[in-house]
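Removed: one protein chain of the complex. Kept in place: all other protein chains.
Should a chain be cited, it is by its letter among A and B, assigned in written order, with residues numbered from 1 in that chain.
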């Protein structure tokens, strides 16, 4: 239960109308009942607001709240930013009992910070260090010598591998795996794939060889304020560590291979895959399903549209798209041209026929 | 052990020949021994049948079963439909002991229906409601206030988040995560990616900003008869719920982001990714690796070929393909033209040279 005045304070904005209005939850405009705070931060939601039964709402700056039949409102200039504040204030968070559950196994030498919550069947390995106020949900595992900072939230079944080092305020959604082994194999002689990459397509003579494993001696190093989505995987490095910079957010089913160095404040959207050994700058946004080849460099502030396949170096600030990736405007020009191509080929054939027919008199 | 007559009854078809033939399992025609019921529902499998030792088989309608040296057969008009009936009849299902395993933890206020089977190290949260005959395999977790209907099957390590609501006959393969948090972040000022999306490519001046989290207050709502594949993830909504309609089947490693609304009787094949906030109609089939951008609408009865990237609205009944998605016939025409393009560019160059040479006499 919260009041309009309280939510206004959370948002750092004044309330308009009746600040004593009480709500039990937030709701979309059309679904909002009398006890719901309607969230309608853009005029496109306004009509839905009229059809609902909301008495109070968060609206866009300049909205005429009385016109929607409301008793009160808070007006905000930047809708999504207001959403961050509202949802943070109203999120009950996962229910976790304080303390260490009796079925949790904490191995010798592990150190847990103040006020941690460790759920049932959790396993904390030998010499692990976990900071204050960590919340570790059921069946998560943290292997030997790993370190996690303060205020961590590990959801059910998260796997933190040996010697992984993670900063403060880390969040991992269920099933995320940090610190699996890198995927790195070699054949005794040069393999077909090595030859094909070197020659851009020619494998030469094929020999029958098996793969030998290159083990991962490195680990994973993650900065503060990082979040990793459900069932995503981040592999350990071969010699040095795979690293994820402060503030970077990783969505579900993302794969970060071994030895990658990801910068700060990046967004890696769902199903992004980064092969191995690449360097990615700060504030890079990779849309859903973006693929990044191994051993390349992506600058700062790069934005890649969904489905982009990045095979080569990308410079600071570029907005890219396509497979292989090119600048977005180049991609759109190529695509528009391709749409016109079937018709253009007909025109070309007509032209050739004409020229050929006309060519008889020697002029063309 | 089952007889030919019994399997005929299962299929709702008459048997031919010896209905007392006994089998212990089904097998492919070439591998079938004397105790195996051979499955050969299309003439293309007929020769393999001759080389095997099967005495009985399921064959296509009109097949001459005696000609294959069989003692009996059941003839079926629609092979895959018969497969559904046969495999359902012969599947032993996972072994699960009745009752609640002594190591399972059932929190206060949780209600389990009749005849449930709850495996070792399972955790059922506070106030969870689970219907009759549910089978919950080892180490699955169901968080507080979640509801699951009758006849559910949750395999090992499935994660059901808080407040998720699921209908009857739900099946989740190992490692599926229902109800992780949505991936939703915002910067204090407009970010480069927002500007690039608005301008189709121009980020303007880049500023250094970090991401603030938008929490997920909504949950996930799933209809009856839904199946979710291994290690797939379905995120909760921001304010309202992410929803999956009745009868929809989801393959492995699929990501359904926050606030999506998926219709009924859809098929989402392996590694499909649906970003967030999109609406997908009924009976939509998305092939493997299809990507769907955020906040778009896909109509009913849409079919998208494998690897299609959908960035814009798709109308009812369209069959689409490519990246970006276009109608399949358009995609094929574009592709055929592209195959011819290198040669066409040579022809164009020749033509230009000719015209230029011919142009000297003033005609062209």
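As a convention for this text, a contact is a pair of C-beta atoms (placed from the backbone, for glycine too) under 8 Å apart; a residue touches a chain by one contact, two chains touch by 3 or more.
Please read these numbers as outputs of a predicted model, since none were measured by experiment.
Within the whole complex, the absent chain has one touching residue among A:125, A:223 or A:263, and that is A:125. Residues of subunit A in touch with the missing chain: 105, 121, 123, 125-126, 139, 141, 143-144, 157, 159, 161-162, 175, 177, 180-181, 183-188, 191-193, 196, 200-203, 206, 208-217, 231-233, 235, 238-240, 253, 255, 257, 271, 273, 275, 289, 291, 293, 309, 311, 323-324, 326, 333-334, 336-338, 340-341, 344, 347-348, 351, 354-355, 357-358, 361, 363-364.
The omitted chain makes contact with subunit B at the following residues, 25-28, 31, 39, 78, 80-81, 83-84, 87-88, 90-91, 94-95, 103, 119-121, 137-139, 155-157, 171, 173-175, 225, 227, 229-231, 247, 249, 251-253, 265, 267, 269-271, 282-283, 285, 288-289, 300-301, 303, 306-307, 317, 319, 323, 327-329, 332, 335, 338-339, 341-342, 344-345, 348, 351-352, 355, 359, 363-364.
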